[in-house]
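The other protein chains are all here in position, but one chain of the complex has been omitted.
On to chain A.
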Amino acid sequence: MKTPMLPLLLLITQLLLITILPFASADLVDDTCKKTPYADFCVSALRSDSRSSTADTPKLGLIMVDKVEVNAKSTLTKIKDLLPKSPDPGMKQALTSCGELYNVIISMDVPPSKESLTKGDYKFAEEYMTDAATEASICEAGFGVKSPLSNSNDYVNKAASVASAIARLLL
């Protein structure tokens, strides 16, 4: 039997290309994160979400916004939990402010950022994720020396900064 060389070759090439593609997406995570302020954080956060292996840049941004949302919600829960347990008025005040700030993050920063990244008017995601990062910083600053929310604030600040930077890449 004579093997048809040319068509076979073409078919093999096609199959090779199909197998290479997923690896191209994984490089997108590295490429994208390199251009954000917290590259290592960005990589580990994105890769922890299975969607990142086949995501395009806007979707990577959306994954990051999801991280902001999830962590902001858990931080808010922590705040509500800490408030009744805090006798110190300064601490109470700081926690209350943080509660307001995290409400803003969840209800006012996350929705327009998601909308922006989904619909393609990316400047709004850049803007609102920057706001979210600032709000987390403001919350942290309110405690002075000892903050019970340092890890949470740090995470949200980083995640929002990265999300903002990703949106910036799309402009």
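The definition used in the following text is that contacts are C-beta pairs under 8 Å (C-beta built on N, C-alpha and C of every residue); 3 or more make two chains touch, one makes a residue touch a chain; residues count from 1.
One rule holds in what follows: contacts and distances are computed from a predicted model.
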Checklist entry - What name does the UniProt record list for the absent chain among "Ribonuclease P/MRP protein subunit POP5", "Chloroplast stem-loop binding protein of 41 kDa, chloroplastic", "beta-fructofuranosidase" or "ALA-interacting subunit"? => result "beta-fructofuranosidase"
Item to check | From A:74, A:96 or A:118, residue that would touch the chain that is not displayed | outcome: A:118
Item to check | Full-complex contact with the absent chain, from A:39, A:70, A:83 or A:138 | outcome: A:138
Next on the checklist: Touching the hidden chain in the complete assembly: which of A:36, A:52, A:71 or A:164 does that?
Outcome noted: A:164
Checklist entry - For chain A, which residues reach the chain that was dropped from this view? => result 1, 4, 6-8, 10-11, 14, 37, 58, 97, 100-101, 104, 108-109, 111-112, 115-116, 118-124, 126-128, 130-131, 133-135, 137-138, 140-142, 161, 164, 168, 171
